[in-house]
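Only one protein chain is missing; all other protein chains are in place.
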Amino acid sequence: MQFFLEVLIGGLLSGVMYSFVALGFVLIYKASGVFNFAQGAMVFFAALTFVGILELGVPFWLALVLAFGAMVILGIATERIVLRPLVNQPPIALFMATIGLTFFIEGLAQAMWGASVRGLDLGIQDEPIEWILQATDIGVSKFDLFAAGVAAVLVTALALFFQYTRIGRALRAVADDHQAALSIGIPLQTIWRIVWAVAGFVALVAGLIWGARNGVSFSLTFTALKALPVLILGGFTSVPGAIVGGLIIGSTEKLAEVYLGGYVGGGTDSWFPYVMALAFLLVRPEGLFGEKHIDRV
Amino acid sequence: MNGRQIGDVILDLQNISLRFGGVKALTNISFDVREHEIRAIIGPNGAGKSSMLNVINGVYHPQEGRIAFHGEERRRMEPHMAAMQGISRTFQNIALFKGMTVLDNIMTGRITKMKANFIEQAFYFGRARREELEHRKKVEEVIDFLEIQHIRKTPVGRLPYGLQKRVELGRALAAEPTMLLLDEPMAGMNVEEKQDMCRFILDVNDQFGTTIVLIEHDMGVIMDISDRVVVLDYGKKIGDGTPDEVRNNEEVIRAYLGVGH
Partner (left out) sequence: MLYREAGQFKASYGADQQIFPIRQDRIGIMIVLAIAFIAVPMLASEYWLKGILIQFLVFSCAALGLNILTGYAGQLSLGSAAFMAVGAFASYNFMLRIDGMPLLVAFVLGGLAAAFVGILFGLPSLRIKGFYLAVATLAAQFFIVWLLTKVSWFSNDSSSGVITAQEMVIFGYKFVTPESKYLLVLSVVTALALMAKNMVRGSVGRAWMAVRDMDVAAEVIGIRIMHTKLLAFAVSSFYCGVAGALYAYAYLGTVEPEGFNLDLSFKILFMIIIGGVGSISGAFLGPPSSSCCRFSWM
């Protein structure tokens, strides 16, 4: 039982990390209808940029600001160079463009900072919390808990931002209907730039936490692939969906690998989240938080 | 008014109720449609007219009520079964296949009548080839009837609204339906286009004997071409009868036509 709980909690907390990446997807999809496959590459880019700047001897906080700046520039450049010329193209063309962008960003990051694997130390150790271990005999990683805390703060901040600021309201209007938003004078392109910048910020946070946990290397880009089943589970447009979906995927993936992996030779985590999300969709096609869609004819 | 003979009841709806979650779209509606007649459904926006058509051809499944088509009661209708049984329809917001040409769009109307499987078609051999040519001929008749020869190979997305409506009627006609459901065939048209559309509807009814169920807002048109009218309001039936009867029905006047008629 203790073992089960430990696996479950470990899975839930690593699910938080999938949620981070999924969150970036959701923001962009909501605001611009673009399925941004490059979100994972942005996470990689952010982490690598941060570590790269840090290695130049820049203090931690300044490096954070500079990396954030780089993400904003990347986001705005993407909007300007890749997406604006493709306005009004079918969604699949935009999607393909972001796949291309993925390769470009990955290449750019490595060209700028080199391809070697680096460590990243945020000052929090990945070790079990002493008193919980003693009280219940369950190992809960300090680092994982920290990551969950960051996620909670980030989501709260985003929710407040969208709910109570002028930009947030404009953003929700854009998400609802581009043309209507444009017609009442909301500057669509400014909003898109802001969204890309925010998505870049989320990518930076995700990159730091992932990087600190697993090292900053090319394999970070694969985390994006883990965020995709989270998206179909939670819905492309739902922020709570991204969070809850991440938790579900993270925990079931770990449980499956531990309890089923042994029977089938392991390595189930590459596909299990997808099959799991699929099975879920067959029961509830609208996703966790989606509304049931009625076709009007 | 026409040479046709109105026959027996072919579609009988009894106590139909349809809900979406808590929203009642249709409540306890009964009416019938007779063979060869033009039956109009009118009512204010949101009265449940389109839902009524969707119930008839199986897009929506009412929670309560019975539907009998050709005297045969059905439990649960799927849209493609309705098509097989000879019910065709057009849509309020044109539902053409935008990426295909006029010809291909109308050809899809004959899809239930084409039997060649995909392997025969891959080789374009025997039955597949014969069918293509046979049905092309039928489709050309429809194209001639609707006078759209000149746009035969134009992708429908490029056509103006009025013509798109006509192509959609063509697609429905290509199936040689016994019953045609038309959802606001004249919405958004100018007077000339409306006159053309009325002519086509009357011709279809007259020449092929097709039964027509029609939703329309233009009262002039309704009074002119329909044999009987059902009036819906808030998902309930408030009137049913000949145009004259409906016009003089107190409740209908209050709910829909407004005072002063």
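A and B label the chains in the order they appear, each numbered from 1.
Rule of thumb we're sticking to: contacts are C-beta pairs under 8 Å (C-beta built on N, C-alpha and C of every residue); 3 or more make two chains touch, one makes a residue touch a chain.
Keep in mind it's a predicted model, so treat the numbers as computed, not measured.
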Notebook entry, point to check: Among A:Y18, A:F143, A:F162 or A:F236, which residue is in contact with the omitted chain in the full complex?
Noted result: A:F236
Next item on the list: Could you list which residues of chain A touch the chain missing from the display?
Entry: 35, 91-93, 95-96, 99-100, 103, 106-107, 225, 228-229, 231-232, 236, 264-265, 267-268, 270-271, 274-275, 277-278, 281-282, 285, 287, 295, 297
Checklist line | Missing-chain contacts mapped onto chain B | finding: 57, 59, 78-80, 82-84, 88-89, 91, 95-100, 104, 107-112, 114, 116, 118, 121-124, 128, 131-133, 136-137, 140, 171, 175
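Everything below uses one rule, namely that only the chains that are shown with their structure count from here on.
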Next item on the list: State, to the nearest whole Å, the distance from the C-alpha centre of chain A to the C-alpha centre of chain B.
Entry: 48
